[in-house]
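Quick one: this structure, given as structure tokens, is what I'll be asking you about.
Every protein chain of the complex appears in place save one, which is left out.
Going by the order they are written in, the chains are A and B; count residues from 1 in each one.
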């Protein structure tokens, strides 16, 4: 059973940002030659997410605002973690809520996504080098 | 390594609804003949979830109320996404919170779930045709 592994690197201009990485995942699938299996796409950091949702810029703004207003406000004074000298406890909580990985099914050599599904990297504490692993497992 | 793929279709009467799909997943496992591996159960839509929890109707009501009151109120005026003519931004945020997929382990030819664990489809914007993919990977 062949496996194929690739690391994507990011260094966002903004501290919070949502990036569509579907094409990068599809490219690795093509390189791997895998026809049936699973594609794991997983952030290698504890202040970022990988998720499947909609390619619509209004929604991306909604997600960023919702994370700030409803899920985990950035405000560093709220959190014990920030006593370590960090200020990014909220980024950790956002990563826990949205999740840090997805599994995309591979069928007939393509990503078996629904018509509106795309794969995104959610950077919750950026402006530095971060990494996502794409790991494909299956049969050629 | 054999793979087995099946698509479940839904068209719920209510806009939000929770449906137990464990038996459908177990049926596909039996058809596949797989003895050891992973079962991916994944919504193919960005306004739905798949999750593992408890078969208890009071809890399902709790989940629907909690999504509305605490996680992401439906109110379309709150969201930029709804400027596109949609009114379902909240369904997207609920999908992000609860997740859109699970992996169930397969051991000795059965779904290796805990005593109270069941697999659910969570419809957050229904009354139209939606789909879940069941994809099994492993050894016979």
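In this text, a contact is a pair of C-beta atoms (placed from the backbone, for glycine too) under 8 Å apart; a residue touches a chain by one contact, two chains touch by 3 or more.
Treat the numbers as computed from the prediction; the structure is a model and nothing was measured.
Although one chain is not displayed, chain A still touches it through residues 1, 3, 5, 38, 40, 42-46, 71-72, 78-84, 89, 92-93, 95-97, 99-101, 103, 131, 133, 135, 137.
Touching residues on chain B toward the chain that is not drawn are 1, 36-38, 51-54, 56, 58-59, 61-63, 66, 70, 97-99, 102-103, 105, 107, 112-117, 137-139.
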